[in-house]
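In this view, the complex is presented without one of its protein chains, the others remaining in place.
Chain naming follows the written order as A and B, and within any one chain the residues start at number 1.
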Amino acid sequence: MPAARFDYIAPTTVEAAVAALVEGGRDTRVMAGGTDLLVKIRHRMLSPKRILSLKQIAGLDAITVDKKNGLTIGATALLADVAAHKGIHRYYPTVAEAAGGTANVQVRNMGTVVGNLCNASPSADNAPTLMAMGAIVDIAGPTGCRSMALDQFFQGPGLTALKPGEIVTAIRVPPPAAGSGTAYHSLSQRGKLDCSAVGVGTLVVLKADRCKDARIIVGACAPVPMRTQAAEKMLIGKKMTDTLIRQAARTASEETSPITDVRASAPYRWKMVSVLVIRALTDARKMAVRKQ
Amino acid sequence: MKHDISLTVNGDTYHLSVEPWRTLNEVLREDLNLTGTKLGCGSGDCGACTVMVDGKSVSSCLTLAVEMDGRQILTVEGLAPSGETLHPIQEAFIEKGAIQCGFCTPGMELSALNLLKTNPSPSDAQIRSAISGNLCRCTGYNKIVDAIAEAGRRIKHPSKARR
Partner (left out) sequence: MNAHSIIGKDIPRTDGRAKATGQAIYADDIKLPGMLHGKLLRSPLPHARILSIDTRRAASMPGVHCIITGQDIPRVTYGNWRLFPGTQDEYALAMDKVRFIGDEVAAVAAVDRDAAEAAIEQIKVEYEELPGVFDVASALATGAPVVHDTSPTNISIDRKIAYGDIDAGFAASDYVREDTFTVHAVSHAYMEPCACVAQSDLDGRITLWTSTQTPYIVQCLLASTLNMRENDIRVIKPNVGGGFGGKMELRPWEFCAAFMARQTGRPVKFTLTREEELAFGRRRHPMTVRSKVGFKNDGTLVAKDLHIYLDGGAYNAMGPTATFLSGNFGAMLYRYPNYRYLGEHVYTNKPPASAMRGFGAPQTLFAAETQMNIAAEELGIDPVEIRLKNAMVSGDELPGVATISSCGFIESLKEVRRISGWSRKRKTLKPGRGVGIGCYSFISGGVFNWFNTQYPFSAAEIRAFDDGTVHLLTMASDIGQGSDTVLKQILAETLGLRMEDVRLTAADTAMTPQADLGTWGSRVTLMAGNAVLDAAGKIKERLAGAVSARFDLNVIFDIEFADGRVFAAGKPDRGMTFGEAVAFVQKTQRGEPLVARGSYTPRGKGLVSPAFSFGAQVAEVKVDTDTGLVQVEKMWTAHDCGTVLNPMAVEGQLEGSVQMGLGYALSEQFVMDGGKTLNTTFLDYKIPNAADMPPGESVCIDTFEPEGPMGAKEAGEGLVSPTAPAIAEAVFHATGYRCKDLPITPEKVLKGLGKL
């Protein structure tokens, strides 16, 4: 059948949006930038009866950076605005880099970071770094507001922990700990401006030359962007040598369960996880050393 | 089901009644007969449909017309200041051999404008990154990159830069 013929509403408050979503049920899809949703509708992967745009809700596109509360990116803040934001560049450079490396200029001028997360694509470029940095999702719903860790948010390809009637209003990232460094490395066949076949986001917190904390998140190699906790554990409390990084990378690779698809084969992805984890940990370590 | 919208395209305001699923690309091409904006893929991958909305380049194939209420849209038809004078980007595209089949040209020019309005002296890498969402199958891009650099010079120094 032709691409879905949907109705369109654009409530002006979060409350009204939640109410409309409750009323509309599963046939209503929330839209921020629309760059992913409209493609899915075109390809008949989704056929909603109604689209609920968040763009008319005042203030939802806010980006704030403050030393105490950290970074908040509103649900309708554009990828381009996140990529160009001075405060994000300064304090969360990898967040800006991942946003700036998502798709192309036009899509970044339309699409949002939160939308990229809510589509719950295993390869979402913005997920690994934000997960590594301990990002928190702010959710508004029929029973009020709640928050959850981003690494609990993804449930499977296209599936999130959102309950019926719930909307993500913002993503928050805590202030980076002293001595922390982050990095994101992704791989695709066409330059850096492409849908990633593998993506790795890392966070490393150093105290002297010891690793105090580490997060390794791998995208596109499991049903959700996944934390490789065994690999993280190998690093914590240890001196972060190149050898240890290589060992952790091997472990991280074993933790993932990639599939073969049009972008890459499973064996290649496995191999690349370890290559990219090495690169991302090495870069994060470098930044952490600088920030100490 | 139709929504009433008013949008301004190239300085002209239109009052339209649109179905919510129709894209800006369809409305421009079919309702307003502004066929300069092309449709190359429909999924935001090729950039042939690029237009400016409130000064930012977007893919018109992934933009719902209903969301254009009150917006300012610039298409390739609005780029030249008059029928006799071309925009420096258009001049440079013609003179530098940046046009072959021409199907990517309108979108490419608007991506160039999106870049040059904030950065009239971009580096080669910045130009390539700025048009990486605009695919071209004829030129191999190099002459397009040259043209954009030249257009930047002309915008910055309208009198000096020539060829």
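To be clear about the criterion, a contact is a pair of C-beta atoms (placed from the backbone, for glycine too) under 8 Å apart; a residue touches a chain by one contact, two chains touch by 3 or more.
Being a predicted model, the structure only gives us computed values, none of them experimental.
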Among B:Met52, B:Val66, B:Ile99 or B:Ile155, residue touching the chain not depicted: B:Ile99
Of B:Leu24, B:Val76 or B:Ile155, the one touching the omitted chain in the full complex: B:Val76
For chain A, residues in touch with the removed chain: 1-2, 5, 43, 187, 189-195, 262-265, 267-268, 271-272, 275
Residue numbers in chain B that touch the chain omitted from display: 29-30, 33-43, 45-46, 48, 75-77, 79-80, 86, 90, 93-95, 97, 99-106, 109, 125, 127-129, 131-145
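Everything below uses one rule, namely that only the chains that are shown with their structure count from here on.
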List of chain A residues in touch with chain B within their complex: 3-8, 10, 34-35, 38-39, 41-43, 51, 53, 55, 80, 103-107, 109-110, 191, 193
Contact set on chain B toward chain A in their complex: 1, 3, 19-21, 23, 42-44, 47, 50, 56-59, 62-64, 66-67, 111, 114, 129-134
